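Taking it in order: structure first as C-alpha cells, then the write-up.
For this view, one protein chain was removed and the others were kept in their places.
Moving on, here comes chain A:
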Amino acid sequence: MADLQTSLASAWLPNPLATASGCAAMGRELARFFPLSDLGAVVTKSVMLAPRSGRPTPRMAETPSGMLNSIGLQGSGVDALVEHDLPWLQAAGARTIVSIAGGSIEEYALVAERVNLAPPGSVAAVEVNISCPNVEDRGLVFACDPMAAASAVHAARRALDPSVPVLAKLSPDVTDIVAIARACVGAGADGLTMINTVLGMVIDTDTLRPALAGITGGLSGPAIRPVAVRCVWQVHAALPDVPILGVGGVRTGLDALQLVLAGASAVSVGTVVFNDPTAPVRVLRELDEALDARGFDSLAQAVGYAHRGLEV
C-alpha cells in the first residue's frame, strides 16, 4: 500500500481524495453512505454572504458523459455554514475545505472574515471560487481576468487567519490559464483548484428553446476530464511548487491518477457522485491500487510524474 498522505500548502491530508464544491452539499447527505472521515477532505458548496435562492428550474440537462447545471449558488449563507455546518463536519471527523464566493471584492473579504469566526480547527483550507460575475465590473467573471481574479484572492487572503491556506479555483474558460494562475499566486493564493465547469448550452429540440431556465450552464463530468488534465498540466509545468487540487470528470482511480501525474497533489470527485454516491471512497481505493501496480511507494512520487524528461 502506497503512502497516500498529501498536503495542500499547510493543510495536511491523510489521503488525496476530496469531494468537489457543489457536489456534496455540506456533507450530511453523503455521510449516510460512508464516513466523511475516510476522505482526505470535504469541499463545501460555495457560500456567499447572504442566503440565496438560486436560479429557476430546470437547472440541469444531461449531456454525453456529463451534465449542465445552472444552480446559481443556492445556499443559506456564510453565517449558517459557520454556525451549523462546520461544527457538524468537525464532529463527523471531516477535514473541511470551505468554498467561498462573492459578487464583489468586498463580499469575498466579508465572507472570509466570517469564516474566520468558525470553531478553531474546523477549517482545513479555504477555496476561493472566482467563477462569479463581478457586479462592479459589468458582470465580467472574476476568473476570466487576471486583475479581478487577483483582487478577489487577495481580499480573501487578507481577511483570513494566515495559518489557513487559500486555494484559488480557476475556470478553464480563459485563453491563458497560466496567466490567471500566476496572478492568483502573486495575490497570495497558497494553492490552486482546477477546474471549475466549462460554459455550455443545450437546446431542447421539442420546445425549440434553451433547455435550462438560466440558458447557459456549467458542463461537468467525464466529458471535461481532458480539459482538466490539460489545465493541471500547463499550470504545474509553469508553477511546479504550487500545490494543485485537481477536479474535473474523475470517475475512476485511473482518472484520478491522470490528474496526479499531470501535477495534482489531491483530487476531487464531483458530478460522478450523482451516479455513484460512494465514488469518492471507491476512487480512493482504486487510486491506491493503481499506485501500487505502478510501483509508486507514495502518492508524492507520482505528483507531476508525467512531466519527467519533457521539455515544456
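We adopt the following convention: contacts are C-beta pairs under 8 Å (C-beta built on N, C-alpha and C of every residue); 3 or more make two chains touch, one makes a residue touch a chain; residues count from 1.
Methods note: contacts and distances are computed from a predicted model.
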From the list "Dihydroorotate dehydrogenase electron transfer subunit", "Hydantoinase subunit beta", "Tryptophan synthase alpha chain" or "Iron ABC transporter permease", give the UniProt name belonging to the chain omitted from this structure. "Dihydroorotate dehydrogenase electron transfer subunit"
If I consider the whole complex, including the chain that's not displayed, which of A:Met60, A:Ala92, A:Ala179 or A:Met201 touches that chain? A:Met60
Of A:Pro16, A:Gly102, A:Pro172 or A:Gly221, the residue touching the omitted chain is A:Gly221
Sort through A:Ser37, A:Asn275 or A:Ser298 and give me the one touching the missing partner chain. A:Asn275
Contact with the hidden chain only, please: which chain A residues? 22-25, 28-30, 32-33, 45, 50-60, 62, 64-67, 69, 71, 74-77, 135, 213, 221-222, 271-278
